[in-house]
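Complex shown without one protein chain; remaining protein chains in place.
Coming up: subunit A.
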Amino acid sequence: MVFTGTETLFFLLGIITTLFILGLIKYNKQLKFNALSWALLGTGSFLCIFCIAWSVSAVLEGVPRAASMGMVVFGIPSLLMLLLGRRFAIKKSK
């Protein structure tokens, strides 16, 4: 293998981060986020990326329980924040 598991992970995280940022910029143009939506969507995006990083790393190091716990502890709050942020943004734009 040319790249290690971690290197591949961080390369993909770079792409995912870029997609998240582009997504936020695009939807902000459409929906004009207020401060609350920004806070929820920003934190949710960060937590979601962190959840992917944590869980994949835990699988790579051979501790699957840490991966599932990572999904519960970081993944669920991130989804809730993203959903709530989206909801506030849509509500406000109506």
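Just so we're on the same page, a contact is a pair of C-beta atoms (placed from the backbone, for glycine too) under 8 Å apart; a residue touches a chain by one contact, two chains touch by 3 or more; residues count from 1.
One rule holds for everything that comes next: contacts and distances are computed from a predicted model.
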Chain not present in the shown complex, as UniProt names it (candidates "4Fe-4S ferredoxin-type domain-containing protein", "Phenylalanine--tRNA ligase alpha subunit", "Transport permease protein" or "ABC transporter ATP-binding protein"): "4Fe-4S ferredoxin-type domain-containing protein"
Sites on subunit A contacted by the missing partner chain, in the whole complex: 1, 3-8, 10-11, 13-18, 46, 49-50, 53-54, 57-58, 60-66, 69-70, 73
